[in-house]
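Got a structure for you, written out below as structure tokens; questions coming shortly.
Let's look at subunit A:
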Amino acid sequence: MSRESILAAIKNNQPDHQALPDLDAFRRPDTGDPAAFKKVVEALGGQVFEISSYTEIQALIAEHYTDLNKVVAIQDSYLPGAATQWETGDGRQLEDVDLAIIPGQFGVAENGAIWITENEVKVRVLPFITQHLAVVVAAKDILATMHDAYEERIARPESGFGVFIAGPSKTADIEQSLVLGAHGAKSLTVFLYTPKP
Partner candidate 1 sequence: MKVGLFIPCYIDQFYPQVGIATLSLLEKLGCDVVYPQGQTCCGQPMANSGFEHLTHGCNELFVNHFENFDYIVAPSGSCVLHIKDHLHVDGKEQAATHIRQRIYELAEFLTDVLKVDNLKAKFPHKVGVHQACHGQRGLGLAQMSELVAAPFSKPQQLLNMVEGLELIELKRADECCGFGGTFCVFEEAVSVKMGKDRIADHVNNGAEYITGNDVSCLMHLEGILRRQKSNVKVLHIAEILNSI
Partner candidate 2 sequence: MEHQHKEHALLAEDFNANEPRVNWHDETLWWIRQKRDKIAWSIPEWEELREAASRIKHNVLGNLHDYLLEFERKAQENGAIVHWAADAAEHNKIVLQLLQEQGVKRMVKSKSMLTEECHLNPYLDEHGIEVIDTDLGERIVQLAKEPPSHIVLPCIHKKKEEIGELFHEHLGTPAGNADPKFLTAAARQHLRKEFIQSRVAITGVNFAVAETGEMVVCTNEGNADMGAHLADVHIACMGIEKIIPQRKHLGVFLRLLARSATGQPITTYSSHFRSPKAGQQLHIVLVDNGRSRQLGREDFRNSLKCIRCGACMNTCPVYRRSGGHSYHNAIAGPIGAILAPNLDMKEYADLPFASTLCGSCSNVCPVKIDIHQQLYKWRQVITQEGYAKKTKAAGMHAMNIVLSKPGIYKTAGGVGRWVMRTFPAVVNNGMNPWFKQREMPAPPKQSFADWYKKNRPE
């Protein structure tokens, strides 16, 4: 069996142990800057709306999207009247979803990435298969760097699947021309939420 022979060869050939580097110096003591986060998301081709109540979402969607037949909203408060019963099935049932509005756990200012897990989206393929994606993130949940993200928020996995999403799906495979909407969501909207004091 190859397992044993591979492991034996590795054991025989691996160099001496060297200590892991300390990563603390890369951490940022201050929290992330929502304005910086917004700038990066926009540079990646996403759009960001600052909201102070979920009730603003509905009007913004009506204003910025056309031809939405099927919309999935993870929380009813995001968009009253969105599709129901969408969770049942192996994922293929979501083929015709035009827009999914999902919560993000936190965002990262340095690269515009938002952390999303299976726990929130319920069906893993949802944020990818939907034609358009909208993510609701609280402005207080913007972290400075990826180091802060892993050490503060996701040091341990809390679900079977988690993903950082930064901007809409894209490709530049044809002569390095940037095209949004390769296989995943064609657009990304972030609702950056700061509740009224």
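In picking the candidates, the idea was that all candidates are chains of the complex that A comes from, given by their letters.
Here, a residue touches a chain if its C-beta (ideal position, glycine included) is under 8 Å from a C-beta of that chain, and two chains touch if they have at least 3 such contacts; residues count from 1.
Keep in mind it's a predicted model, so treat the numbers as computed, not measured.
Shown alone here is subunit A; of the other chains of the complex, listed as 1 or 2, the one that touches it is 2. Of all residues in subunit A, those touching candidate 2 in their complex are 1-3, 5-7, 9-21, 23, 25-26, 40, 44, 90-92, 95, 110-113, 118, 124-125, 128-129, 145-147, 149-151, 154-157, 159-177, 179, 181-185.
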